[in-house]
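As you look at this complex, bear in mind that one protein chain is not there, while each of the others sits in place.
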Amino acid sequence: MDAFRNRVGGFAFGGDYNPEQWDPAVWREDVRLMREAGVNVVSLGVFAWASLEPEPGTYEFGWMDEIMDLLHENGISVNLATPTAAPPVWLTQLHPEVFPVMADGERFGFGNRLHYDPSSPIYREYAAAITTKLAERYSFHPALAMWHISNEYGPTAYNEAASVNFRRWLRRRYGDLETLNEAWTTRFWSQRYTDWDQIEVPHIPRTWMNPSRRLDFKRFTSDALLECYIAERDIVRSFRDDIPVLTNFMRFYKHADYWKWAPEEDAVALDIYPNPADADSHVSAAFQFDLFRSLKGGQPWLLMEQAASAVSQWQLNIVKEPGRMRLGSLQALSRASDSVMFFQWRASRGGQERFHSAMLPHSGPDSRTFREIVDLGRELKLLAPAAGTTSRAEIAVLFDWDGWWGLEETAGIPRSDFGYADTVMRHYTPLWEGHHPVDVVSSASSLEGYKVLVVPNAYLIDDEGVRRITEFARDGGTVIMSFFSGVVDECNRVRPDGYPGAFRELIGAKIDEYWPARPHEVFAVEFADGRRATSTWWRDDLHLETGKALATYADGLLAGRAAVVDNRFGAGRVVYFATLLEEAAFGAELLAAVEAAGVRSPFPGVPAHVECSVRGDEADEYVFLLNHSGERAESVPFPGEGTDLLTGERVSGAVELAPLGAAVIRRARA
Amino acid sequence: MDAFRNRVGGFAFGGDYNPEQWDPAVWREDVRLMREAGVNVVSLGVFAWASLEPEPGTYEFGWMDEIMDLLHENGISVNLATPTAAPPVWLTQLHPEVFPVMADGERFGFGNRLHYDPSSPIYREYAAAITTKLAERYSFHPALAMWHISNEYGPTAYNEAASVNFRRWLRRRYGDLETLNEAWTTRFWSQRYTDWDQIEVPHIPRTWMNPSRRLDFKRFTSDALLECYIAERDIVRSFRDDIPVLTNFMRFYKHADYWKWAPEEDAVALDIYPNPADADSHVSAAFQFDLFRSLKGGQPWLLMEQAASAVSQWQLNIVKEPGRMRLGSLQALSRASDSVMFFQWRASRGGQERFHSAMLPHSGPDSRTFREIVDLGRELKLLAPAAGTTSRAEIAVLFDWDGWWGLEETAGIPRSDFGYADTVMRHYTPLWEGHHPVDVVSSASSLEGYKVLVVPNAYLIDDEGVRRITEFARDGGTVIMSFFSGVVDECNRVRPDGYPGAFRELIGAKIDEYWPARPHEVFAVEFADGRRATSTWWRDDLHLETGKALATYADGLLAGRAAVVDNRFGAGRVVYFATLLEEAAFGAELLAAVEAAGVRSPFPGVPAHVECSVRGDEADEYVFLLNHSGERAESVPFPGEGTDLLTGERVSGAVELAPLGAAVIRRARA
Partner (left out) sequence: MDAFRNRVGGFAFGGDYNPEQWDPAVWREDVRLMREAGVNVVSLGVFAWASLEPEPGTYEFGWMDEIMDLLHENGISVNLATPTAAPPVWLTQLHPEVFPVMADGERFGFGNRLHYDPSSPIYREYAAAITTKLAERYSFHPALAMWHISNEYGPTAYNEAASVNFRRWLRRRYGDLETLNEAWTTRFWSQRYTDWDQIEVPHIPRTWMNPSRRLDFKRFTSDALLECYIAERDIVRSFRDDIPVLTNFMRFYKHADYWKWAPEEDAVALDIYPNPADADSHVSAAFQFDLFRSLKGGQPWLLMEQAASAVSQWQLNIVKEPGRMRLGSLQALSRASDSVMFFQWRASRGGQERFHSAMLPHSGPDSRTFREIVDLGRELKLLAPAAGTTSRAEIAVLFDWDGWWGLEETAGIPRSDFGYADTVMRHYTPLWEGHHPVDVVSSASSLEGYKVLVVPNAYLIDDEGVRRITEFARDGGTVIMSFFSGVVDECNRVRPDGYPGAFRELIGAKIDEYWPARPHEVFAVEFADGRRATSTWWRDDLHLETGKALATYADGLLAGRAAVVDNRFGAGRVVYFATLLEEAAFGAELLAAVEAAGVRSPFPGVPAHVECSVRGDEADEYVFLLNHSGERAESVPFPGEGTDLLTGERVSGAVELAPLGAAVIRRARA
């Protein structure tokens, strides 16, 4: 990736480029305007399979040769995609069994994309063939800077081939049927398997399903897609191994465990489309950016796709108002992105996404959007010194696909409306508002160097994760944990000896029952110092053992019982939330625990809507100050001294930010 | 049709008659009561296939002979139906492939009606056979007055036979695959076709679908049904060509392009079931009536089915309160219907529609409904002079199936909740409230003779339509157009050179982006004269070129920019609404433009709920005054002189209308 950064001279800037949709005359105009905008990278060929291989085994590379040469001549590097996310119609005409069978039992048809069963040997064979041809031809083309494997891996398939692959996967995982039967508790409801061939993917019935089988199917689906990625990656690497290889991920995407994918890539890349209709979408974006920086241990990542303005796939597609695209781009950079890229360069005239905005919109270069793109390209050059730098935090937030699946995909828990992403955001938001740097960790991550670990509703966690968290606390860390954590083992079986089986000692309490609240039920909670707050949605029927009550219920059947627990554990401390506190009280309590753990906000007193983050290297820091308010200007205290790279001016004492204004201040490390 | 009118002696009055459901003893009572009610036409045999052909090739015509004779003896004419809307069970038992495959991929089963794939050659063969037999037997029966081909053509099928027929249709439309690929923009998402057999009907995937393919499928579906109609029509015409042939259409029916169907019929006929639970259903009915009068260029049409009181197919089936059935019937006549007919004559005891009201309800002749029927039959005789007359307007409203499909059936536009029927009604309602005569036109209609053309949200319009509208304005007409018009071409591809590609010159402005509004977002709009109003839902980010602002935004990011545009174009004028104005302000502005175009309401000062319309011939006019209020009596100014046909009294100066009262005044043309 260092070579890639050097090649683009700082930050990558560009977008998906689909020249096969246009006449060659347009290509010349495209390249001219790309240069005007400062574009230095394009993602080429993402859905070009039918243009590259119009009939089975017949290839047309001439147009791509021409484009690659043209781009290279103009100093634009190519992130070359394998086109395998959209098989041509001849493939499904020859082999309809490649079409995925959906959860409702129907077989997908032609006309969308991602219309393949990732377990299909036929699909994999044809995908390998076109990948090989591409790699043969372009591995040493001077424009090639990166390989973009397929696109937004996603489909879940319930085909017969999926069942065959699922059985293979299960054999690897469990070895023998007896172990599988035990793991899946098949003695319940007479579900015991006596022959591997009895096991199929669990597409119908849709609910009331063995929760362990369902969980394994989610794991398998992620792994089956990953197999597809690895197969193509290995092909392109076999030709040349000094070009970075990756694929593009999606935000809060539940169906692929990115912790397992990240090690297989040279960098991780994110496609993100925050909804401009949602006033808080930048907070959720910040979390995604922190996650992506964390997926490969702090290494800079790539913003691979975003929209220049509105998207077209939703029911309501709001534009990004003037200034917001720039602000969102700087926000990605502030959290260690090394690129700002878009879907797509030029707006399509036809097809499903004809109204998706583009760097070059339907209204052409004389448009608000293109002007903002040109301005952004100019600014990115000013920020180039920050490229390749990163950051590290003292606070970690646990975010785990296994836990997500357990909570949302396996029915039969006390309430079915857990939203894992929402609960994680509920824990992350006060930290973001307090300008705290945050890393994201999985249950398999090392916790070394952190002072605080936040564990949101970690229903399902394996023994190793339990051990890591327990040791983290024992060794002096502060664990902030919320209810319904540590309940089941990695097979989705309730841990024995009373709730929460994994963490009873850690939280210093035993839970007799989980008491979900009725709709609209509100509980009064009183803190030790007399402060009152309310809670809703959930209560543990909890009995303190070594823990002490930080807050108790002031009414209801649990009056006087603990609502928030404080447990000294080894050299560390655990703060456990046994109910859903109202947001303000929850945020205050969480931040108090952070402060008690000795973690200070680097930007005290700055209003929440001015996002403050830092990336840097050994020599320098780059302080990003981003005013998300469209109405209010702010004067932000800046104790040190530095230079605003965007303006070139020296900064000291305070920074003035217009509405939607930004500053990126370089300062030497102390 | 003149012969038909002469035969029934004015207006046709009657309903669907299904004697095969009843014993012959009941038939005698039916005919007696029909005579009591003044019935002069019945639609016979609409679902009688199983009774006429109980086994393949075995026919039972005896009962129908008897009924035809009995009706003829009693002076009742027959509108004889081909029974092909409900194939007998033996047909689908022999050929299950006739059952339509539905959009969800499941094959329909027996037990409803319309259970056939219109592209099925087998269905068409059997339908032709029974049609031939019927025509052989009854073409010269003296009771025969009209042919009623099948019933409410409707089903969309996704069968293999449909794919075969779709390919045939596409070959005719495009000639070669390269043209089709270009029209469908198949370079996007790698959808290029290299073999006609690769193309199937687009049933799965359900969303994220090529919008051009989807659009063509809607066109094809309408045409496949029309092929069925034409085949049966040609059979009956081959026996005798002096009997009118038609089929019955439905209100706001999206799946058949009635502009293409109308020329194939001798008259158009409407089945309409306004919901009595909806306080405005008579306004939408008025639009339908105007549409049906317009479909064949002002020729009178037939009200073929309505309910005497409640229907039974909805979740909630409200009765028509006393007087409302009569008022709705007169309303149809006022807008050039030449008939008042019902589904059905006698209420069924069993089957799906056992609680659908009828002219003769379950409670028998001693019932409110039958008494109202008898009264109406008597009144229709008084109105007979008006039969065969029609009307013409100076205002035309564009209503186009292509535009409807583009807006509602092809995903991926800025917002997905466009309702074409609603938007058309939003434009029509102020005209209706102002008692303006209105014609309805398609984009292929001649605009000669009109002073004003109203163009509601015409997203998709072909080049010829664009040319007609542009010339209409250039030649001195006033065009009233609302946002998101002229955006794509007839293939659903965005027109080049900035929005709105088709109408940039016409509206005198370029639109940079479409800005759909957030839910609950309200904008202040200020008119040139200082009046204020609000708008919601949508704003164009519009830049005036030759146009001038009639109104501007008074707040928000577009403050000061044009919200309503006034553009002088050639000898004409264009008023363009770039946002969704609140109803009152929109209506006022629209009516102001109408008035400025020199169009005067013929009934100024009459309250909106008193509907006023005129039909006539060269000699006489028939002025219908209909008070839709159930509470308020009204005195309506009537400047001229005439005779109220309902009362036989002379009218002059003013007409008194009781709640739900009506007057039909004949006056000589000035």
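As written, the chain order gives the labels A and B, with residue 1 at the start of each chain.
Methods note: contacts are C-beta pairs under 8 Å (C-beta built on N, C-alpha and C of every residue); 3 or more make two chains touch, one makes a residue touch a chain.
Bear in mind that the values here come from a model prediction, so they are computed numbers and not experimental data.
Novice: Considering the whole complex, which of B:Asn317, B:Thr410 or B:Thr423 touches the chain not shown?
Specialist: B:Asn317
Novice: Which residue from A:Arg187, A:Arg568 or A:Arg650 sits in contact with the chain not drawn here?
Specialist: Here the residue in touch with the unshown chain is A:Arg187.
Novice: Looking at the full complex, which residue from A:Gly75, A:Gly154 or A:Pro202 touches the chain that isn't shown here?
Specialist: Of all options in A:Gly75, A:Gly154 or A:Pro202, contact with the hidden chain holds for A:Pro202.
Novice: Of A:Ile511, A:Leu550 or A:Val594, which sits in contact with the chain we cannot see?
Specialist: Of the candidates A:Ile511, A:Leu550 or A:Val594, A:Ile511 is in touch with the missing chain.
Novice: Which residue, B:Gly9, B:Pro54 or B:Gly640, contacts the hidden chain when the whole complex is considered?
Specialist: B:Pro54
Novice: Contacts of chain A with the missing chain: which residues?
Specialist: These residues of chain A touch the chain that is not shown: 104-105, 184-195, 197-198, 200, 202-205, 207-213, 411-417, 488, 491-494, 496-499, 510-516, 518-519, 541, 557.
Novice: Mind listing the chain B residues that contact the chain we can't see here?
Specialist: 18, 20-21, 47-51, 54-55, 83, 86-90, 93, 104, 106-113, 115, 277, 309-310, 312-319, 321-322, 347-357, 361-364, 367-369
One rule holds in what follows: only the chains that are shown with their structure count from here on.
Novice: Could you work out how far the Cα centre of chain A sits from that of chain B, in whole Å?
Specialist: 50
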